[in-house]
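Every protein chain but one is kept in place in this view of the complex.
Should a chain be cited, it is by its letter among A, B and C, assigned in written order, with residues numbered from 1 in that chain.
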Amino acid sequence: MMEPHAAIAEIHIEAGEIRQVVRAMARRGEEAEFARRVRDTFALELPSKPERVCREPVAVVGIAPGAWLVMDSGFSSSLMDRLKAAAGTTASLCDLSDAYVFRRVAGEKARTALAKLVPIDLHGWQFPVGSAASTLAAHVSVLLWRLADAGSDPCFEIGVPRSYAGYIYEALAHAATTTR
Amino acid sequence: MRIRCPYCGERDLSEFAYWGDGGYVRPDPHAHDPEFAYYTAVYLRDNPAGAHAEFWYHGIGCRSWLKVTRDTVSHRILGVEFAGARR
Amino acid sequence: MSGRRLPKGGLIARDRLLRFEFDGKKFEGFAGDTLASALLGSGVSLVGRSFKYHRPRGILSAGCEEPNALVELRDGARLEPNTRATVAELYEGLRARSQNRWPSLGFDLGAINSLLSPIFVAGFYYKTFMWPARWWEKLYEPLIRRAAGLGRLGHEADPDGYEKSHLFCDVLVIGAGPAGLAAALAAGRSGARVVLCDEDFLPGGRLNGERMEVNGEAGSSFAAKAVAQLRAMPEVTLLTRTTLFGVYDGNTFGALERLADHKPVPHPGEVRHRYWKIVARRTVLSSGAMERPLVFDGNDRPGVMLSSAVRSYLNRFGVTPGRRAVVYTTCDDGWRSAFDLIGAGVEVAALIDARSDVVDSLLTEAKRHDLPVYRGSEVVGTHGRLRLSAISMREAGGRSRRISADLLSMCGGYNPNIALSTHLGSRPQWDADLDAFTAGTLPAGMAIVGAAAGEFTLAGALKHGAAAGLEAVRALGFSATSAPKFSVEEEVPASNKLMVAPHGGAKAFVDFQNDVTRADIELAAREGFRGAEHLKRYTTLGMATDQGKTSALNGHALMAAFTGRATADLGTIGSRPPYTPVAIGALAGAHRGSMYRPVRLTPGHEWARAAGASFVESGEWLRAQWFNAPGDKDWFDSVVREVKGVRSSAGICDVSTLGKIDVQGGDAAVFLDRIYANLISTLPTGKVRYGLMLREDGMVFDDGTAARFAENHFVLSTTTANASRVMQHLEFARQVLWPALDVQLSSVTDQWAQFAVAGPRSREVLAEVLKDAFDCSNAAFPYLGCAQFAWRGRTARLYRVSFSGELAYEIAVPAGAAEECLEALKQAGAPFDLIPYGLEALGVMRIEKGHAAGGELNGTTTARDLGLGKLMSGKKDYIGRVLAERPGLIDPNRAVLVGVKPVNAASRLYAGAHFVARGTAPTLENDQGFVSSVGYSPSLGHWIGLGFLNRGASRLGERMLAHDPVRSGDTEIEITTPCFYDPDGERLRS
Partner (left out) sequence: MRYSLFSLLRQSLVGHRGWQPVWRDAAPKRGYDIVVIGGGGHGLATAHYLAKVHGIRDVAVLEKSWIGSGNAGRNTTIIRSNYLLPGNNPFYELSMKLWEGLEQDLNFNTMVSQRGVVNLYHSDAQRDAYARRGNAMRMHGVDAELLSRAEVKRMLPFLDFDNARFPIRGGLLQRRGGTARHDAVVWGYARSASDLGVDIVQNCEVTGFLREGDRVVGVSTSRGDIRAAKVAVVVAGSSSRLAALAGLKLPIESHVLQAFVSEAIKPFIDTVVTFGAGHFYISQSDKGGLVFGGDIDGYNSYAQRGNLPTVEDVCESGVALMPAISRARLLRSWAGIMDMSMDGSPIIDRTPLPGLYLNAGWCYGGFKATPASGFCLAHLLARDESHPLAAALTLDRFGAGRLIDEKGQGAQPNLH
C-alpha cells in the first residue's frame, strides 16, 4: 500500500480526502435529465468533458462520454443513496469507493515528477485548475485532475486502481527522488 | 502517433488499442447465406495503402471506440469520430 | 607525440585540472575538455584500431560523427564499449582503453588482416567458407565473430538508473548553433513554450570552434550571452547534453539527455540518462553541417583530421593536434584552418587545394602569411607507422613532392546535417549548386535553417534562424514583434565543390570504421551492387557506429563515377533513428527489474503473506499459489493438504483477480443474450448462471458467471487473464455493434475483494460470519443463488457458485473490508479447521471436476470441443453463432475434452504430452491430441488430467500412450470422462 506523506524535495505526496466514489452513467437518452437532477440536488453542473467541478464535499469528474465519477470527501451520509434518489431512472450508478486509491501530489516540482509518469501536457495553459484526464501512468490506467493550487504551487490528485497502488506509488516515489 | 479522442483530446498512441478495418459491419444473422456473409466480414479486410478507416479503442482513457481515418503510408490522421452513434 | 596544449585560449577551465587514464597511462586535462581534446593535448594521437584490417587510427573529428576514436570507457558493470572520445566529456578519474587490438594498441597482431586485405575485400565471405558445411559454425564463424565487433560489453547488470519524461512545447529547436540560438531567441521572446536542445555540453555550435564574431564580440561569448537570455525566459527550456535522436509520427520526438556521463558515477538518486518524449507543435531543425573527408591513399593515418575539427581543437580546446601541418582542401573553408593554425603559432608547411581557381582574397591572405600554396594539386599518400610523419602530393604539373608533417587538415566541403528531416521517410534532394543532398519534403511543422539548410554563412544562419523562430510562433498565434538582429561581418558564401577521388585504391578509405575503401566500391560496381542500398549492404558502407555521417556521400559519389552516373541519380542511403547511438537502457527507462511491469496485488495479499502464502505471477497479478503450513515438506504436501482440507471441511481462497463487470440499463439482459452463447435473459433476479462467450469466429473466448441482482442489473465475472479484453469486447458490442441498446458498463474488479469459501462445512463458517446479515441456509439460498446485503455497515455480495465441486460460496466485500472479512472467516472457521488454499489446490480441484480453464480455453477450442455444445442457444442470435457452424469447427474428427488417468496408479502425468494409440509409431500422422492440464488428485490417490482427443467422446475407456519425449517419455493412460469427482454434482447442491 501507498505510504502517505512522503515529502521528497519540493514534492509532497499525501493521501487524498475522497471517501465515497460513485460512477454515474446516464441512461440512454437521459443525459440532459440526469444533469438537471444533479444540478437541482447537488448544485453542480455535470461537465461534458474531462473536467472536475466541486462543491464541497462533493466533486464530479467527467471520465467518459455520458459517465462521471462523483466523489464525496465526507462519510456523513451515503453518496450512493443521495445520487440514487436524485437520479431515479435517469442514470446507472455503481459504487467504486474502494476501487481507487487517491494521492495528492503538490509542490513546485509536482509537474516535473508527474511528467515522468503521464504522457499528457500538465502545463498550466493546457491543464488549468479543474482539468481532468483518464490516462496512462507507468503502464497503468489512472485518473488525474488538478485541484486548486497549494499556495503558489500546483496540486494534482491521482486516482490509481487499488490493486496497482503499491506499484504506482513506487514509480511516483522514484520519479520524485530523481527530480532535482 | 497521436490521436485526437473526441472526448479526451489529443493523446499518445500508447493509450489506444487497434482493431483494424473500420468498414466492419456485423452481418444480419438472418441474411441469406449468413456463413458467407460472416466469413467475408470477419476475415476479409480492407488493407489499402493510403486513407484507411479503422477502429481504435481509447482503452487507457475514456474507453470510447473511435473510428479513425488514417493514411497508412504517412501515418497522418485524417479524421476521428466516435465509432458508435453518440449516445 | 605531437599534439600539445596551447599556452592560452580555448573555452576550457584551466584552473580545473582533471586526471585521467588511457590504456593504463596517466594524463591530465581540463574541465571543458573532451577525452579527445585531452588526449591530443597530451600528445596522444593513436587511439584505436579499425574494424577489419586493424589499421592504426587516430582522431578524425571533433564531434558525434567520429568513426575512429572509439574507446572502452569505465570498468566493471559500467563498462561502455565504442564510446566516441570526441564527445566523451572529461571527468576526474576517467579511465579509457583502446579496443579491437591485441596485445596492445601499438602492436596489434590483428593487423595481420591488413596484409590479407587483398583477400578480405568486400563480401569475400560470401564466396568461401562453404566447405565443409559443418565447419562454418565450428571454425569459420567463431573466427569471424571474434575478429569482428569493436569493444567488449560485460555480462554484469547495469547498476545505473534511467528514466523517461514527457515534454510538450510550442517550438522545438534542434541544435544550439548560431541558427538555433537565433531561432530560440526569436521564438522565446514571444512567450511561447520553447525547447532548445543540443547534444553538446556547451551550446553554441560552430561559434565555439571558430574565430568568428557576433555583435562585436567573440562568437562563443555571444553564444554564452544568448544562453543566459534564454535561461531567463520562464517558458524556455534549454537542454544541453541532449541529443534529439528520432522524429516520430504526430510531432513526437525522442531525445536523450545525458545527466551523469560527465561524472565518475551518478550522484545517489540521480539517473544516468533521461529519455525525453517531446511533443512539439512546430520544429526548427538547426543541426548544422558535417564536413566531408577526402579520399586518398593513407587518408586514415592518425594525424589526418577534418579541418573543422582542427579549428575546434585550436579554438575551443586550446589544443593543437600537430606541430607541423599540411592543409588539404577542395573548398574555401579548408583555408580557415591554415590561417587559424598559423594564428595559433603552428607551422603550416603547405596548403594544397585541388582546385585551380581560388578566390583572390584567400590567396592574398595566404601570401600575407607566407603560406606555400599548391593549387590544382592533390595528396596521394601519407607516411608514418603509427602516426603521420609526411605526406606525398602531386602538383598540378604532375610533379611529386613529399612534405613532412604530423597533421594533415582535410576539407572536402560540407554536407547539411539533414538526418532528422528524413526519419519520417522523406528522401533527400540533390542540390547541384551546393554539391550536396539537402532536405526533401519536411515533416509537417518543421523548418530547417542554418548550415542544415545549406546556408553556410554565419550571417545567414543567424538571420534565417531568427526568421524561422519568429514564423513558428506567429503561425501558432503568438504575437511576436520582430526578429532579433545580429551584426556580423558579411561573408561571401564559400564554394562547396564535391570532388571525387580520381585515384587511390585499397588504402583510400571511404568508410573509416568499417574499412570500406575506394577499391571495395569499385568491386561492388563490378559485381552489380550499383544502387546506394545494395552498395551499403554489400560493402557495409555507412553501417558502422557513425552511420555513414562522414562516408556515405563520398561512397555514393564514387559509385556514381564508377558507373558513369550522376550522384543525384544514385541517391543516398536512408538515415534512421537514432541519430547517434542511444543506450538501450535509456529507452527502457525505469521499467526494468522488478519494475518492468506493473504488479497487481489483491486486497487479501498481506493477509495471505502472513498466512504463509507463496506467490506466483498470474499475468500482472501475484496470487497465492499455496500456503506453507507446519509439517509441509514441500509444495506438493501443501497442495495435497489444502485439497484434502477443502474436501473434508472448509477452505478459503482469494478469487479477487477474476474480472468483474457491472452491467446495467434497460437493455442489459438483451445485450447479454447477444454476448453469451447461452441465454441470460431468462435468469431470475437473485440467481447466477455460468456463461460462455464466443468470439465472432466461433471459438470460445471466455467463460465466467452472470449474476442478476435486479431486473436491469447484472454482475459478470471473467477469467483473470481475459478481464480487460472482455471489457474491451463488451464496449465494442455496446458502442459499435448495438449503440441503440440502453446498457451501461463499469469495471468493478478493483472495487471488490472476493473469496471462495468452499467445503462441506463452508455454510457453517459463513453462517457464523454473516450472523443476522443474511440467511445462507440451503433453503433460503440454494445453489446458484446470488444476493446483496449489508454486512458490518458495508455492502456485501454472496454467490453460491462452486469451482471446487464442493458446497461453496463466493463472498464479495468492498476491497477496503478484505482483511476484516478474512479475519472473520478465519475466526469463524477455526472450529472447522478452515484453511486458506491457493491456486494449485484450486487447479487440482477444478481438474477433478473437469472444468475447463487456461489450458483448455486456448483460443482454438469450440464450445463443442469443451463438451459445452449444449450451451449454444438455438433461440437467439449471439456473437460467434454463425461461424461456429463452419465445417472445420463441427468436424466429427475434432479433438474434444476428455479425462485422463494413468493405467499404473503410481505414474505421474505431464501436460503437453501427446496421445498416441498403442502400437502405432509416435509420428505427427498418428498424433491423436494432447494433455492440457494435470494434477495429483488426493481424492483419488493418483494423477489425473484433462486433454483433447480426436473423437474423444466415443473413446472412453481406451488405453493409449501419453507421449512426452521432451520430458517423461511414454506413460500408459486411460481415457475417462473429464469429471473425476462427484459427477452428479450432489456435493455442491447439498
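Everything that follows uses one rule, which is that a contact is a pair of C-beta atoms (placed from the backbone, for glycine too) under 8 Å apart; a residue touches a chain by one contact, two chains touch by 3 or more.
Here the structure is a predicted model, which means the values were calculated and not measured.
Remark: the absent chain touches shown chains B, C in the intact complex. Touch with the chain that is not drawn comes from one residue among C:105, C:150, C:259 or C:786, which is C:150. For the chain left out of this panel, the touching residue among C:311, C:423, C:849 or C:901 is C:423.
The omitted chain makes contact with just one of the residues C:461, C:699 or C:973: C:699. By the touch definition given at the top, chain B reaches the unshown chain through residues 1, 12-14, 17-21, 35-36, 39-40, 42-49, 52, 54, 70, 72-75. Contacts to the hidden chain, counted on chain C, fall at residues 51, 78-82, 118-119, 121, 124-131, 133, 136-137, 141-142, 144-146, 148-158, 160, 162, 164, 246, 248-249, 252, 254, 277, 423-425, 519, 523, 526-531, 533-534, 537-538, 540, 543-545, 547, 576-578, 581-585, 587-589, 591-597, 599, 616-617, 695-699, 854-855, 858-860, 883, 886-890, 910-914, 922-924, 926-927, 930, 932-933, 963-967.
The working rule: only the chains that are shown with their structure count from here on.
By number of C-beta pairs in contact, A-C leads when A-C and A-B are compared. Put simply, the C-alpha centre of chain A and that of chain B have 29 angstrom between them. With centres defined as mean CA coordinates, chain C is found 32 Å away from chain A. For chain B, residues touching at least two other chains, in rising order: 12, 59, 63-64, 82, 87. Under the contact definition stated at the top, the residues of chain C that touch 2 or more other chains are 277, 279, 740. Against chain B, in their complex, chain A makes its touches with residues 26, 28-29, 31, 49-50, 63-67, 119-120, 133-136, 141. For chain C in complex with chain B, the touching residues are 248-252, 277, 279, 424-425, 444, 696-697, 724, 727-728, 731-732, 734-737, 739-740, 877, 881-883, 885-886. For chain B in complex with chain A, the touching residues are 7-9, 11-12, 14-15, 59-64, 82, 86-87.
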